[in-house]
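Excluded from the complex is one protein chain; the other protein chains are retained at their positions.
As written, the chains take the letters A, B, C, D and E, and residue 1 is the first residue of each chain.
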């Protein structure tokens, strides 16, 4: 069962993206194949240099950087959304693969999960 | 203090519209001037013939019909949204005034409230 | 369509009195068992954990979704599990967590229980279908 | 800008651990009093009532928004009021409501109280400003 | 049917547009909750085949064209989720 978890809401304003990450890390902890795809405003989770101390939250940037180490197969981002938010090689956190054809990407997974 | 309460989310899928109505009825109960404005998908609250028993909710159509009796000054609906959802004289509940210029309408109120 | 019995895991992420998710999921759940299929578990995640609150007290002419779901779960011996991380943040507490965190009360309604995301992972691994019920806002 | 002291009513409609509303509102509230102005009341409406839950138990490295708000309200003697209709539906209960509805527990955190929308109406009538803090989703 | 897309968001929600862009040939869409608002929205083009949950349509007093949308109950919804190779809830 290949799982794809899609994050489409921007960071910090709600907890759904954060809780989707927990789902991904959980599957990986049980050795289940899982990838993350960031689309729309969700790509801002991948922006380098996040500092959420001012809003009394924890940045998830470190967790995302360690995704591969925790067994998450791939971190993908919608290329057109990255362009829209000026996310390039320099500003995008390392290890993210940009994808052009979302439809073809979705087709590769048996189980696709959105946050609530 | 002239209050305008704006409902922009569709009916039944969330409670925010319902709780905005409660706010309007509350102000009216305390003899405070209040009007309701439905915009975007929110105009569907004004569709005639709602029957929410199948989803185990109460239709608010009856409450809206009695709005004037409860002291709510006016029920207004964004005309372009009514057109978009094919709400006409026949399908729109009685006593609703359609407005063309939302900006001018908003300008008339000291206190404008959106649902959460 | 397969004639074999299908096993479902249902995941509810929307709260009652804020979304339709618990209501749509319950209609679906009754239809699953009526069609001769089975539900392995119902997993409450994110805002969905509020469905398991024993203190929810809607007006008497509105449905109490906690009771309605509790009835279904008991009648069909289906485990209803609230994700522990979602539950603790949102103030949904069983007696064990009340004691561990020295809280003044607990509020988990029977027959719901609290457990980790591993319960959801098990659903992903073992159920024939995992169906998600999200809020609409 | 007016040099006179301004009186605010704050309305919070977003829940903690699901929206930023309680955090933004608290930053604003501290700044109001630091600038020499006053807060008449804080009114919790809709999902915002979850802020008053005594059972909310986030991980120890996350802010407990109920405690953080409780501290502010006590230090500045500001009433924090959860709307009764929103609260009962969502399982936020004080001892009086526990007794009236024969519920197994209550979970309202001090110094919050539960009251009707009339408290909000009073804010609309008497405060110089009513500021709403909504969730972002 | 390959994928059954269950949409509980209304057309103005970004998730709704994301879904429409992902619907493939051999897929079907089922509107539930706020999703049924799409049936009254003349500003959008709905995909085909399209199903809508009866209780949600009645609640909102919508009258979809039967050529455009098949109105179904929960038993049909269960059958569709079994028939589909994959179900995505938006």
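In this section, a residue touches a chain if its C-beta (ideal position, glycine included) is under 8 Å from a C-beta of that chain, and two chains touch if they have at least 3 such contacts.
Model, not experiment: these values are computed from the prediction.
Contact between subunit A and the absent chain runs through residues 9-14, 40-41, 44, 47-52, 54-55, 57, 59, 83-86. Interface residues of subunit B with the unshown chain, by the touch rule above, are 8, 39-41, 102-103, 106-107, 110-112, 114. Contacts to the hidden chain, counted on subunit D, fall at residues 1-2, 6, 8, 19-21, 24, 27-28, 30-32, 34-35, 37, 129, 131-137.
Keep in mind that, in the parts below, only the chains that are shown with their structure count from here on.
The chains in contact with subunit B as well as with subunit E are C.
Taking the CA centroid of subunit A as reference, the farthest chain centroid is that of B.
Per-pair counts of C-beta contacts peak for the chains C-D. Ranked by separation of Cα centres from subunit C, the top chain is B. A separation of 24 Å divides the Cα centre of subunit C from that of subunit E. If each chain is reduced to the centroid of its CA atoms, subunit B and subunit D end up 26 Å from each other. Counting partner chains per residue, subunit E shows two or more touched chains at residues 8, 10, 33-34, 55-56, 89-90. Touching of two or more other chains is recorded for residues 17-18, 46-47, 62, 85, 89, 135, 137 of subunit D. Chain pairs that touch one another are A-C, A-D, A-E, B-C, B-D, B-E, C-D, C-E.
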